[in-house]
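Okay, so here's the structure we're looking at.
All protein chains but one are shown at their positions in the complex.
Going in written order, the chains are labelled A, B and C, and every chain counts its residues from 1.
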Amino acid sequence: MNTKYEECLKMLQECLEACNTCFDACLKEENVKMMAECIRLDRECADVCAFAVQVITRNSPFTNQIIDLCADICERCAQECTKHEHEHCKRCAEACRKCAEACREVAA
Amino acid sequence: MNTKYEECLKMLQECLEACNTCFDACLKEENVKMMAECIRLDRECADVCAFAVQVITRNSPFTNQIIDLCADICERCAQECTKHEHEHCKRCAEACRKCAEACREVAA
Amino acid sequence: MNTKYEECLKMLQECLEACNTCFDACLKEENVKMMAECIRLDRECADVCAFAVQVITRNSPFTNQIIDLCADICERCAQECTKHEHEHCKRCAEACRKCAEACREVAA
Partner (left out) sequence: MNTKYEECLKMLQECLEACNTCFDACLKEENVKMMAECIRLDRECADVCAFAVQVITRNSPFTNQIIDLCADICERCAQECTKHEHEHCKRCAEACRKCAEACREVAA
């Protein structure tokens, strides 16, 4: 793995974890309907982060393209999570924002 | 790919599709809370089916173990979907049951 | 799932299968070294096809972006497979080209 991706890889792992934690927590909330878009985007974001972790670590020739896509999805997930007051949403929004930044920086 | 897995592969593809269709439809239902466990299991089931499709087609030495795990998850998803009256849940339950059977048969 | 993706979904499933069949067969060839880039791209292509199958069937808001990325990777895999005379490489190149076309058409 190219060492320039190290920080990005760490952010992707944290973002994946925050998104899946938020996914699980949203499904247990009283008002699940309000969280529907959050649940959908948490899955999108966790899955693309998992994909990005794989491509970075195997030194894929498509790494930068996938990281760029990942940044888009992280940003959308952050936007949605920011609308909610739950602690898991706030943590997820923060992790998504940091991950998007790390992805943009390294893919530039 | 070993031809003995052909029917199983087809059932896995149909199950993956039915689970993801159900996931998407559940998130759009009026009563999302009632569908929370269904949403969770749809994701579990679609993901393990996707994994099984990969291992079968690459002739993985762990194919039978993964197909067996897949059958367990399909059965649990079928049980949950059977509780609901939505057309997407009924179709999903049916696809999960058929997939579980195909997996059991080929992993035996 | 939006019905406009039906043909594309079928091509993705066939491409995933052809790539993984080629991956497995390349690893069993006498001259594995010559196949190294093919093995690498088969994995890249199978994995992005698997990802695309998931996003299409769950009606992801990022479907078109991911299908577009998938077309890029399919084209690169087709280019590599075309260099080799093995039957599995020819079949893979053909499946990748068809998949890339189907992806471009639907993402346009």
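The rule is simple: a residue touches a chain if its C-beta (ideal position, glycine included) is under 8 Å from a C-beta of that chain, and two chains touch if they have at least 3 such contacts.
Please read all numbers here as calculations on a predicted model, not as lab measurements.
Enquirer: Using the touch definition from the header, name the shown chains in contact with the chain that isn't displayed.
Expert: A, B, C
Enquirer: Which one touches the absent chain: C:Ile39, C:Val53 or C:Ala102?
Expert: Missing-chain contact among the listed residues: C:Ile39.
Enquirer: I'm checking contacts with the chain that's been left out. Which of B:Ala36, B:Ile73, B:Cys92 or B:Val106 qualifies?
Expert: The missing chain is touched by B:Ile73.
Enquirer: Touch as defined at the start, partner being the missing chain; which of A:Met11, A:Val32 or A:Val53 qualifies?
Expert: Checking each option in A:Met11, A:Val32 or A:Val53, the one touching the absent chain turns out to be A:Val53.
Enquirer: In the whole complex, what residues of subunit B lie against the chain that is missing from view?
Expert: Its contact residues with the unshown chain are 40-41, 43-44, 47-48, 51, 54-55, 58, 60-62, 65-66, 69, 72-73, 76.
Enquirer: Taking the full complex into account, what residues of subunit C touch the chain not shown?
Expert: So the residues of subunit C touching the unseen chain are 24, 27-28, 30-33, 35-37, 39-40, 43.
Enquirer: If the hidden chain were put back, which residues of subunit A would touch it?
Expert: Interface residues of subunit A facing the absent chain: 1, 9, 13, 16-17, 20-21, 23-24, 46-47, 50, 53-54, 57-59.
The working rule: only the chains that are shown with their structure count from here on.
Enquirer: If subunit A and subunit C share one sequence, what is the angle of the rotation that overlays their CA atoms, in steps of 5 degrees?
Expert: Angle of the fitting rotation, subunit A to subunit C: 180 degrees.
Enquirer: Find the geometric centre of each of subunit A and subunit B from their Cα atoms only, then give the gap between the two centres in Å, rounded to an integer.
Expert: Between these chains, centre-to-centre, one finds 25 Å.
Enquirer: Find every residue in subunit A that makes contact with two or more other chains and list them.
Expert: Residues 40, 43.
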